[in-house]
Structure formats: C-alpha cells, structure tokens
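The structure appears right after this line, and notes come after that.
Our next item is subunit A:
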Amino acid sequence: MIEYLLIAPILTGILCFFTRSKKEVEAVSLTGSIATLVIGLILVENVYRQGVIISWTNALFADAFSAFIVLIVSIVGFVASVYSIGYMGHEFKHGIMDLKKLKIYYVLFHIFMFTMLLVGVTNNLGLWIAIEMTTLVSALLMILYTKKSSIEAAWKYMIICTVGITFALFGTILTYYAAVKILGETGDALNWTSLIAVAGQFDPTIMKLAFIFILIGYGTKAGLAPMHTWLPDAHSEAPTPVSALLSGVLLNCAMYGIIRFYTIATKSTGVDFTSNLLIIFGLLSLGVAVPFIILQEDYKRMLAYSSVEHMGIIALGIGFGGVFGIFGAILHMFNHAMTKSLMFFGAGNVLLKYETKEISKVSGIVKSMPATGGMLLIGGLAITGSPPFSIFLSEFTILSAGFLQGHIISSVLFLLFMIMIFAGFFNNLVTMTFGTPKPGIMPGEMSRWTLGAMAILVVFVIVLGVYIPPFFYEMIMKVVAVVR
Partner candidate 1 sequence: MSEVIFGSKIMQLLIAFILVSTFMILGSTRLYSCVRAFGIQSFLLAFVAGIVAYSTGKYDIYIVALLTLIIKSAVIPYIFIYIIREIKVKREVELYVTISPSIIIGGILVVISYYLIRSISIISELSSLALSASVSLVSIGLFIMISRKKALMQMLGILVMENGLFLGAISLTNGMPLLVELGIFFDVLIGVLIMGILIFRINKTFESIDTDMLKTLIG
Partner candidate 2 sequence: MIIQLIFQTFLIIILAPLLSGIIKKVKSFFQIRKGPGILQPYYDLLKLVKKDSVISNNVSWIFHAAPIISFAAVLAAGLLIPIYITQLPLGFAGDLIAVIYLFALARFFTALASLDAGSSFGGMGGSREMFIAALVEPALMLSIFAVALNVGSTNLGFISQTVSGMGIDAMSPYQILAFVALFIIAIAETGRIPVDNPATHLELTMIHEAMILEYSGRQLAIMELGAMIKQLLIFSLLANIFFPWGIASQGAGASALVLSFLVFVIKILVIGISMAVVETSTAKWRLFRLPELLSISLMLSFLALVSFIIVKGG
C-alpha cells in the first residue's frame, strides 16, 4: 500500500523526463498527481479504518499522524500540480522557460512530492534522511530560474538548512543512544513503535540534549525563529507552485519531525521542559514575524513571514498541550497548508499580471482580476485568523487551550501579536486589492487552471471555517491520541 504511494510520484517523475512536448508533460504530471492523490486518500482511509499499517520490514509505516501528513501532502501536491499547468504554461508562453527546463521542473516537482511523502511514512529516525532529501530537491527547484536573487536564496537555504539538519541528526543519534541503552543494538531501536513503548525509561538528561538539537535542527527547517532567516528568501524566490509546497507542506513535514520527537522526549524529560521550549520558540516566531509583516514591501516575502508566524502558532499549540492545544495545532497544520497555498497561488497570479513583487506597485486587483482578487481577500482574511474561515477555529482552539492550561501571559501575547499581524497584513492586502489598477494592466484573469486550483482551496477554507465533518474530527482526534 505505502510502496505504491511512494512509487507513484517517482514513476511520474521518470515518465515526465521522457515526454516530448508541453502537452504531454502536463498530461503526465496531472495524471500522476491525481494517482498520488487517490492512493494517498485510499491509504488515509485504510489507516482511518484499521489503525497502523506497516510494511517493508518495518521500514515504512503509517499511523494516524503519518496518514494526516500524507493527506496534506497529496492534496496540496495535487492542487499545486494543477496550478503549475496554468503558471508554468504562462512562463512557457512568454519564453521564460524552455521545454527542457519545463520537463526538469516537473521531474523535480514529483521527486519533491516523493520525498515529502517519504517524510510522512518512514518508520524510524531515518526520517532525517527524507527531510534532508527534501532540502536537496527543493534547492534544485529553486535554481531553475538563473536569477541572481534565486541563486542567493538557494545557497542560503541549502547551507542553513543543512546545518540545521545536521543538528537534527545529532539529536537523532543521541536519541538512538538513549534507546540503545534500553533496547540493545537492534534496528528496531530506531522505530517509532518500539521507541514510544520504552521512551519512559530513557535517560532524561540525554533526551534533553537530544530534544534541543532536534528542536534547533528541524526548527530550522520548519522556520521557527531565530532559525527562520532562510525562509523568506527561499519562499519568495522559488517558482510560485513550489513556494506553495514549501510553505504549505514542507514546513509541516519538519513540524511533524519535531512533534514526533516531542512525543518521545516528553515521556522521559517531563512535559515542562519540552513544552516550555516550544512555547518560547513559538512566541519568538510570532514576535519576529510582526515587524516584517507590518513593514513588508514584497508580498511573497510577506506570505513567507506569515508562514513563520503560523509555524510559531503550531509550536504554541503543541506547547500549550492538552487535548485542545494539540487538536488545535494539528488542525492548524491542515488549515495553514490550504490557506497559505491559496495565498501563494493568488500571489502567483498577481506576479504574472503585474510582473512585480512590490506591494506598492500593485493596486486594484479586484478590478483587473476579480476572481483572484476576491479569493485573495478571502485567503487574506483567513490567514490572519478572522472568522468565518478555517484558521480562526484552530487558532481560537489553541488560544483557549493556552488559557485553560494557565499560560495566561503567553496567550495574551499570542492574541496581541495576532492583532498586530492582522493590521500589518491587511493594510498591505487592502493597498494591493482595492483601488484602480495602473494604466497598462489589461483586465482579465490569468488562466482557468490557476483559478480552478485556487477555487478548490477556497472551498476547504470556507467549509472548515463553519463546519468540521465528524470523520475529519475523529481523524484529528486519532492524531491527538498518537501525539499525546
């Protein structure tokens, strides 16, 4: 089952390499991503029915949490591939991309998908390998454009994330050491399933050190402040569909790593140590995001910073703990993935139309591109956490968790930062969307594909804002059970 899930994108990637025309490669990648989505959904469904699935001699496994990640990856991946057709098609039409590059793009795209899916379903601490792979592939995707800025961004991304990931590996080794002392030197000493069982007996001091390394390591990848510095560069310089994947999914993957280790470490170090660290880093990320969002001149960077903020919120949710907190955090992962991708897609359309990333040079989107503008406004309201959109629910849950767990000050700070970010973000959004577009901007949407992709996400954003389907609720509750 899981194998198929992994093979599908690889296969698609390879096929993409052997295509001969734009039409072909698009068709292949679309079918491939649909296949991935379907398999992913089936997998999720199975996990939902029968609990943990293990295969490949324990190397791969999928419990509720992995399934959840798989769900996010496959949905956003699918939407992104739909969007890519519109976006890259436009680039292709305007000769920014030739066929060779287009093919490379799609190949890498699907390999990227593969790596992220792998993150979800590896059973053991080898999770590290998968995450490192995501870095490598996405770096390659980033330097598709040979612009100076994108190369710089790619370099920073590469270096900083590799450093981070190295720390993560160190943390992994320490955890393994702690495990080995209990279990003896078996391959199982790395598997979640066996680790969770004995995590209680681990040496707390070692686990503390390990957790610090893991938090800094995967935190770097997840864009927690102050290790977030690479993030705005990378996310703003990557091709838009990739930005969506980076912000919406990849960060979640890194978060996934942190949360996994959080579960293990907490069992031995006690909840205070881990959750306090998470709360500190979470608040730090929120706080760091504020000034950069308020005084931002580049809308893609603004979105990137808002990702930093939202990762902070997820960390907060986990840190606050309790059913509420973790439920909120998990739900937030999903909502953020959907909303942020929506925003990046909208930003992509704007970029294609106005050919600038500067906020001050963009105006009157609602007139030049009504649909995009409308959906951008919805997304903007959602991303800043105002009802009746999905993110509000998760954020409110996290906030209330903070209150109920007695972290009053942190929660109040959280609320304060949220309001400031809302003001900053919305100010920029209003300047962009309203008013009258500058002369020379032809009215008219970009393409059906892009709008379709956005529309799918808008549905998620709105529906989850007012109604959480029971099965979805249960799914998340299962994840919560895994995490606690």
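Everything below uses one rule, namely that a contact is a pair of C-beta atoms (placed from the backbone, for glycine too) under 8 Å apart; a residue touches a chain by one contact, two chains touch by 3 or more; residues count from 1.
Selection criteria: all candidates are chains of the complex that A comes from, given by their letters.
All values reported here derive from a predicted model rather than from experimental measurement.
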Subunit A: touching candidate in this complex (1 or 2): 1
Subunit A to candidate 1 touching residues, read off their complex: 59, 124-126, 128-129, 132-133, 136, 139-140, 143, 146, 148-149, 151-156, 158-159, 162-163, 166-167, 169-170, 173-174, 176-177, 180-181, 185, 187, 189-190, 203, 205-206, 209, 232-233, 236-237, 292, 295-297, 301
